[in-house]
Each structure stands twice: as structure tokens, then as C-alpha cells.
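Below you'll find the structure I mean.
Of the protein chains in this complex, all but one are displayed in their positions.
Think of it as A and B in the order they're written, each chain with its own count starting at 1.
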């Protein structure tokens, strides 16, 4: 699972950004074959940067689609229509994102270079001086408005995302390590927390990580049978 | 120049702000259709002058002509912040090519929640949010067009082509990041 793609301090905006950069790094076009090729890179990327990845749920959702693409490359005939669609939707999202990134670059390039200007703020053309405060203006009103501005500001900078809580990869690796120390072997199906695909993907990545470091050994007796996990 | 066109020119010059077709129609006592025709004429008439008309789907505003952008840049008072972060330019491009566009679609295309970056672009006066029939959409402001040196969205680089491709690629099946603002 060694790849040449090692990023210590990722500054990717999100999973599509990270994935696109993996594909472009290998000079691949966006298609299901490329997705299968970069699945391992992507999973490694998540494993390496688990702590610094903020929108974990989105990263894992895409990991799960990539695992599908990987299975498709191995067993194309086993794909359901729905799974095929999921893969092709990810391809489309990547294409849209790639286009947006390109055009975003174009816009950033012309932004502010040849601007059109609005007139400066002035009184109107008439020179007569006017004083028209209306009937509501008092110092109390100003104090209230200023207070209102203060109350509104800090709240707006707080994150309000309410995405589903996702098991962190690190937690999962630790949990698996602990369990492996207690028992000689366990099956993938008994180790997974729920039927939720994201939980399965996290566990899958975790066992790949642990097998890489030699802490566990994996065995699958036949295609689609349960994966057995043995502690070393 | 016809009377209504000239009248609208004087109005836009006086108010110095982006005015909606509806507002202009009301103040001039004319129909929205007539105002739209007059705005198109005004835009054409200004082509060779020192001014230009920036138009969005809903509004019109007078600005200096693209021909004198370098000249006015030299004498301008307020520095324009010309930096766009990666996130800002992506979000701005999404709004530019797909407007009017919902936040959920921007999130879907970028693969991340765009709440913070959209707020940031709003604060800079580059995008605006409009709510109609309970649906909020984002669009470029006249300021954004002016900063990009264009008077309407159609003048964006590769506008039609990019919009079509994005339309084809980015139809979200369901909202993937439902975060209410």
C-alpha cells in the first residue's frame, strides 16, 4: 500500500479536492478505472491525515464510493444498477468540481485587474445643504443598533454543521487493536459497529492500516466470505 | 435617445446604486417591460462613452466604462482587495456560472459545506442571497461583475459552454449537506 503520495499538512478544501489532486497527480482522466486506481491512495490519505480532516463524514462517504469502484474493477459483473450509478455520480461530481476549479482560477486571474468603478460616495449634485434625520433617530436607537451588531457578529463565525457523528478512524484503529489483543481472531462482520456503510468503510480502512503495520493478519477463504482478522 | 432611456439614466446617475427593474418601473411610472427595453437601449448607447451599465437578472447600475479601467485605477481612492482564496474563487465561480443557485448545489459541487465561504463573499459584497417562495438562491452582485470587468454574466469567460457542462454534471440527487443557515 506504499504510494508516492504523502502529504503531511493537507490543505485540501474537502474530499473532492483531495481525490481530484490524487487523480491529477497520476495524470489520469476522470473515469471509473482511475477511481479504482486511486482508491488505495485516497484511503492512505485519510489514514495519514485523520486528525486534520475536518469534514470527516464527507471524506468517508467518498471513500465508500471508491471502495465500490475498486470492487467494480475486480468484479464488474457483481455491480448493481444502483452501485453503478453511485460511481458514475462521483465521476460527474469530480468533473464538475474540476471545471469549477479551472474557471475559479480564470475568474481569480481577472478579478480586480480591469475593474469597472462605481462613483465615489458623495452628497448629491445639489449644493444646498439638507438636514433630514426623520422622526425616529435618537441616541437610544443608535445604542440599540450598535448592541445588535455586537450580538450578531460572534455567532456568525461559529460552525453550525450538524452532520452525523462519525467514528474517527483513529478511534476505530485503537478499538480494533484492543480487541485483537484480547482475542486471537474475530470476523469482520462481528467487528463492525453497524450496517452503516460508512462504519464498514472506517473498519475496512482500519484493518488495512493494522495489517500494514503487522499487528494483524487478514484472511478471506473465498470471494465474499467474511474476512477473518487474526492478531499476530 | 428616447425619453424613458434618458430618464432612467438620470435616475441611475442620481441614486448611484443598483436598482431593480421593478423599482425603476414604479418610480418612472412605466411597465417593467418598457423599462427592460429602455435599459437595453441605454446599455447600447453607452457603449462608446465613458460610462457603462452593469446589469444582473434583476438590477441595473451605472459604472465607469471598461475602456478606462486602467485610468480610473490610477486615481482611485479605495484599494480594491483583489485576493481571492482558493475556496472563494471556487464558490464565486459556482455562483457565477450557475446563478441563481442554491447553497446545497454549491456544497454538492465543492464537496464541502460552503456556509463560511459564502458568508465571506457576501461580506465582500460579491454574492447576494435572495429568498423567493421559501427557496434561497445566490447570485453575483453588480460589484462582482464590476470587479471582474464585465457588465453582465454572459461576458464571463466561456459562459455558455461552462454553464451547460456544469448543468449536465451537477444535478444533485438529494441534498448531501443539509445545514440550515
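Structural remarks
Here, a contact is a pair of C-beta atoms (placed from the backbone, for glycine too) under 8 Å apart; a residue touches a chain by one contact, two chains touch by 3 or more.
This is a predicted model, so every value here is computed, not measured.
Note on the undisplayed chain: of the listed residues B:16, B:37, B:102 or B:137, the one touching it is B:16.
Those residues of chain A that touch the chain absent from the view are 13-14, 54-55, 117-126, 129-150, 153-154, 156-157, 159, 161. Counting the whole complex, the residues of chain B in touch with the unshown chain are 1, 5-18, 27, 45, 48-51, 62, 64-65, 67-68, 71-72, 75-78, 85, 87-88, 112-117, 119-120, 122-125, 141, 143.
What we mean here is this: only the chains that are shown with their structure count from here on.
Look at where the CA atoms of chain A average out and do the same for chain B: the two points lie 30 Å apart.
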